[in-house]
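What you see is the complex with one protein chain gone and the rest in place.
Up next, chain A:
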Amino acid sequence: MSMRIELDEPKCVAAGQCVVVAPDVFDQRDEDGVAIVLDAEPGPEQEDAAREAAAVCPAAAIKLVER
């Protein structure tokens, strides 16, 4: 199983909750706070944090494709 992260950027509300939960996977753009995916295919040690980030995203903008 591996994981791929897809960000629906127009949906992002720049809350930054993903950065709080998974700082190694997400960051935010300085100009508008919109999320940036630092690591679109995180290793197993980051997968729980990425799942948590997707779950807490207030805009449902983070999609995880697990295969």
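The rule we apply is simple: a residue touches a chain if its C-beta (ideal position, glycine included) is under 8 Å from a C-beta of that chain, and two chains touch if they have at least 3 such contacts; residues count from 1.
By our rule, contacts and distances are computed from a predicted model.
Engineer: For the chain that is missing from this picture, which UniProt protein name fits: "Pyridine nucleotide-disulfide oxidoreductase", "Polyamine aminopropyltransferase", "Branched-chain amino acid ABC transporter permease" or "Protocatechuate 3,4-dioxygenase, beta subunit"?
Structural biologist: Listed in its UniProt record, the absent chain's protein name reads "Pyridine nucleotide-disulfide oxidoreductase".
Engineer: Can you list where chain A touches the absent chain?
Structural biologist: Chain A touches the missing chain through residues 11, 13-17, 19-20, 28-31, 33, 51, 55-60.
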